[in-house]
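In what follows, a structure is listed as structure tokens, so that the remarks can point back to it.
The complex appears here minus one protein chain, its other protein chains still in place.
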Amino acid sequence: MAVPADLDRTMTMSGAMVEVIATEMRADEEMFYMGEDVADCDGIFDSTEGLREEFGRDRIMDVPISETAYIGAAVSAAQEGMRPIAELMFVDFFGVSMDQIYNQMAKNTYMSGASVSVPMVLTAAVGGTYNDAAQHSQALYGTFAHLPGMKVVVPSTAYDAKGLMHNAIRDDDPVVYLFHKRLMGIGWLPAPDGPKTGVPEESYTIPFGSADVKREGADVTVVTLGLHVHRALEAAEDGVDVEVIDLRSLVPFDEETVLESVRKTGKLVVVDEDYRSFGVTGEVISRIVENGLGDLDSVERVAVPDVPIPYSRPMENEIVPDSDDIIDSIHNTNS
Amino acid sequence: MAVPADLDRTMTMSGAMVEVIATEMRADEEMFYMGEDVADCDGIFDSTEGLREEFGRDRIMDVPISETAYIGAAVSAAQEGMRPIAELMFVDFFGVSMDQIYNQMAKNTYMSGASVSVPMVLTAAVGGTYNDAAQHSQALYGTFAHLPGMKVVVPSTAYDAKGLMHNAIRDDDPVVYLFHKRLMGIGWLPAPDGPKTGVPEESYTIPFGSADVKREGADVTVVTLGLHVHRALEAAEDGVDVEVIDLRSLVPFDEETVLESVRKTGKLVVVDEDYRSFGVTGEVISRIVENGLGDLDSVERVAVPDVPIPYSRPMENEIVPDSDDIIDSIHNTNS
Amino acid sequence: MEGKTPGFDIGAGQIPGELHLAAGQEAAAVGVCHHLRDYDTVTAPHRLHHIAIAKGVDLNRMTAEIFGRETGLCSGKGGHMHIFDMDVGFAASEIMTEGCPPAVGAALTAKKRNEDNVAVAYIGEGALDQGAFLESLNFASVHDLPVVFVVEDNDWAISMPKDRITAPRDGSKRADGFDMTGDRVDHDDVVAVYEAAGEAVGRARDGNGPTLLEVQVHRRMCHFMGDPQTYRSKGDQTAHRKRDSIERLAEDLRAFDIGDEELEALRDRGPRSCQGGDRVGPKNNRSPSRRLLTRTCSPTHPRE
Partner (left out) sequence: MEGKTPGFDIGAGQIPGELHLAAGQEAAAVGVCHHLRDYDTVTAPHRLHHIAIAKGVDLNRMTAEIFGRETGLCSGKGGHMHIFDMDVGFAASEIMTEGCPPAVGAALTAKKRNEDNVAVAYIGEGALDQGAFLESLNFASVHDLPVVFVVEDNDWAISMPKDRITAPRDGSKRADGFDMTGDRVDHDDVVAVYEAAGEAVGRARDGNGPTLLEVQVHRRMCHFMGDPQTYRSKGDQTAHRKRDSIERLAEDLRAFDIGDEELEALRDRGPRSCQGGDRVGPKNNRSPSRRLLTRTCSPTHPRE
């Protein structure tokens, strides 16, 4: 695990993200943040906590509930050389603004023959586990990773969140930064212990496309991201010597780290919180099969079955993979 | 191949689709068709040719260029018991209307505990090969197949188009029916010969989830759909004994037919016109790996690399897989 | 985080998720829905329960749904934000103005079938800027559909006051740009709403086209249960609480010499039948896999 173990300044994931945004905004007057309820309310998920006090409402901008309008406005502000962050409150709302996201933000650089660049960050909250039902609980990792032109980043700890956010803001391409609500450390949605980590004061970047081995192990490779990094780490306490790889970014994708691990273990379990089919798990498996079919003895995928997320707690619990599901799959690869 | 060989009534794919819609509309007064330019213009892709004359503008309805409004209207008309078809002119426009498509059309039945159903068909044109560039040339198969609650159908011949369209209209769930512009037989966009097939006069359905072996072969399995069925068939003339499987629907997915073929050949080439990563090819490979890893000797995927579709002809030709690319991959599986 | 101590963990307890309570908005629900029949359609947004009650949704089954029970209106799959009761033409969904195009579709269906059904789409004033609503205004207007758009203006969109995000201040003015009748009830009064809604629903039912009706209401509570409302002054909270339309209706009635006893009796005639949390039906505790995965999307919907 890449975090220096001796750090005694621990932070929540949201705290780490906000620290980065503040640091970068102090350094660059052309940065601003747009979103719903990001000013006086500090962001529904504490994503802008305290920023309005320091930067004022012009730079921490509440916007109309018009995702198409303000995300599109961010695209061209970025093209004009500013550095906007636009927050889509829940990733589940992508459907009202996807045209600006994928046809403009993601494509303009390519379509223009690289005569424009779009240095913006689109943040969005993802994930379930608190019974917010079908329209507020999705991960949708695959939906964004499938469409070219956006980098797609998913932090799982405060340490990673900081390094990835610095990198996202400094990147000259559009970056979709998906943070899991359950990991943020919000008052009304308690986080598990895992994401709260030591975080250095100074700035540092974590390059995209560098997966992180969160736990080394010899027997089975578990590839995952976001909340499920922590569930996989929990599952890894079950006896089998599991290696847990946190992808950290889906685009670009770090094939090498996964391949290397599978060469060692021969067994691959892919876990995520997105829908099972045509998504992340299929892609991870195929990358390995294309390049290391011979190394692969067995494969399991653990994801949300292809149904919308149900509301009731036992139903949602059944649908979203937990550490028991991961343990079962680990055992399956051994049988 | 499932087409009776002796049929002497041949039709274009659009002709077959229109015939079905007319037949079903005659039988059910509650059916209507909404889309842009579907009345006086007969559909940009001849998708409603002649229908306005027979059914009038109330049932073959031109609509405002408000995809969100009219697709959402179709959803509730369907819930009220009508049987609407809504046409999204180009699938590339999904981004302006995706919320109604995936959060309402696709989810309402599940979210309501099956107290409503949404018996509608959403049609859309897909695909490139005529230099319509980044915003009008995509297949986006994976984008729709990934999100649960919609059936996703892709015909490759007039015969299949007819049977799948009957099935789509009669289905009590929302069906996304993606037709490839290049296969329709439009005056201003000549089709290859393949899609123009014999079509029986009488009605028949082709059930979803039944892939079709378009060519039997013993050496390599090529799994594909839409336009690329024809390119794969062309590639199959190259010497190797290739089996060509046309998926015909992505949701539901016919795992069995593909598995069976791979058990025989041991070699799998997956070909489609969607972006490479996190899409169709990854899913097909993973399904086989999950259930038939032992049978698999080698795997290739042939898809559009992860960049937007460029305009210029040589560039687009380079990006969209052609039969040479498929031939290369077939040979790779043998080396 | 000082001062930002939320009430509780919204992922725990008997009613998890973002529960949006509607206390203070009753006038908009009752004043409009009183004109509606079971076969009329209502679509509602995230803040929906007052509207559901006014439209006649089955209270026991709605309560069961709020508690995530099998006996709920949506078998526990939908939850409190996605209440469907097709027996009374009610559907709710939580993405802003997502219900507007479906309301338009219900009105279109009525027109196609030559029936006199009316559709009502409720939204909050914060949603006045969302594309789906705006497109729906045009669609309804150009087809002259029997639909009424009701905007509940409670001054707040979570933490954002209306004038920070929307122009003009009077949301009913949106209608002017779409060749539609617009009206606003500027005070939170059920009788005033009833009268304005009577015009609008009547217009629709008689085939004279759509209306956009904005109604002033009040948000007595936080945005969702658990929201600490740090962005909102105590004064504003008190003011909203004071403008309770139910209390004021009682006062109005007293002015007509209706005494406390009679008022109590009237209250008792309201829907009281809904059962408490523990009596709403079997918990969804048994392994739900089969039920979860079947009916993914396919109830049989017979075609005659």
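Side notes on the structure shown:
Going in written order, the chains are labelled A, B and C, and every chain counts its residues from 1.
One rule holds in what follows: contacts are C-beta pairs under 8 Å (C-beta built on N, C-alpha and C of every residue); 3 or more make two chains touch, one makes a residue touch a chain.
This is a predicted model, so every value here is computed, not measured.
Put simply, the hidden chain is in touch with A, B, C once you look at the whole complex. Contact with the chain not shown here comes from a single listed residue; of B:E29, B:E237 or B:E318, that residue is B:E318.
Note that of A:A74, A:V121 or A:A168, the residue touching the chain absent from this view is A:A74. Across the entire complex, the residue among A:D99, A:D212 or A:E260 in touch with the chain not shown is A:D99. From the set B:E19, B:E36 or B:D173, the residue in touch with the chain omitted from the display is B:E36, counting the whole complex. Where subunit C meets the omitted chain, the residues involved are 128-132, 134-135, 138-139, 141-142, 163-168, 173-180. Listed for subunit A, the residues touching the missing chain in the whole complex are 28, 32, 58, 63-64, 66, 68-77, 79-83, 99-100, 103-104, 106, 108-119, 148-150, 170, 172-174. Looking at subunit B, the residues touching the absent chain are 36-37, 39-42, 44, 46, 49, 62-66, 68-69, 92-93, 95-96, 129-136, 182, 187-190, 305-308, 310-315, 318-319.
By our rule, only the chains that are shown with their structure count from here on.
Inter-chain centre distance (subunit A to subunit B, centres taken as mean C-alpha positions): 31 Å. Subunit A has residues 68, 92-93, 95-96, 133-135, 306-308, 310 in contact with two or more other chains.
Among all residues of subunit C, those that touch two or more other chains are 74, 76-78, 82, 93, 95, 131-132, 296.
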